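Quick notes on the structure that follows.
In this view, the complex is presented without one of its protein chains, the others remaining in place.
Entry: chain A
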């Protein structure tokens, strides 16, 4: 009798697990294909064997420059930023049990951007200072909105509304800074307004890539804790999760990745927002959506960048394309949440 139950439960779980593995494999394969396309396509389409030869270090006239200096950094920036945005977004959404509670909507990304623009326009600071300042600004934004929404009892609704308010404030600040900016600073500042992979350079990438390699394993180690936090504060404590420390570590890791990704590509609209729910729909609940969400994020960024580059007569930065995809989804979600009385 007991053995039958074990077998029955095991079969169901293995089936769900198989789905997770299949979906994750497909997402990985898709990301590989998109990465390859990013290297192959451009003003000139190079044959695949030339691209591979350049990547292995061979010098081929024309190909080497286009692939190594222009396309490879662009591809890596899209891949890692998309991955980081996707993972950070799904962590926020899971922690706060609400798809609207993501770094975009909560104004965390705007906080980082406004600070970066301030550093560029007013302080004329260098890249390292900008990255660190925007990182700190992201963290302070989290603390402020979290603190404000905790007055008279924490509520998710208040967190989101305060976040939207904070975001509007930062956006106004950015607009003001752009107006007073000296003309030569504008291109650098503009980068912080809309996500773009244009002009990604190899030497800008290490902070983002290193942070992903360090923080993602930490986040994976906390996957189980996150799934317990999902059951609510009381259940989580009863199950032995140290809720404050776990939450802090997850938020800290996410904000660092977001700030560094933003300083590399700019705030690519809606990735933190879209990746989690799409991943969840694909893999089903019960298993972690962290890695799938990262892959979905990377896939959306890379695909959107390819669309932005080649689908139209004019080249659009990636953020414009993700904005076009994301905005309708945001509206749909608001309507659905309103109908369910969750807002």
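Here is the rule we use: a contact is a pair of C-beta atoms (placed from the backbone, for glycine too) under 8 Å apart; a residue touches a chain by one contact, two chains touch by 3 or more; residues count from 1.
Basically, contacts and distances are computed from a predicted model.
Per the UniProt record, the chain missing from the shown structure is "Iron-dicitrate ABC transporter ATP-binding protein", taken from the list "cytochrome-c oxidase", "Iron-dicitrate ABC transporter ATP-binding protein", "Stage V sporulation protein AD" or "Xanthine dehydrogenase family protein subunit M". Of the candidate positions A:124, A:242 or A:338, contact with the hidden chain is made by A:242.
Checked against the full complex, the one of A:186, A:214 or A:285 touching the unshown chain is A:285. Residues 1-2, 5-6, 8-10, 12-13, 15-16, 97, 220-221, 224, 227-228, 230-235, 237-242, 280, 284-287 of chain A touch the missing chain (whole complex, contact as defined above).
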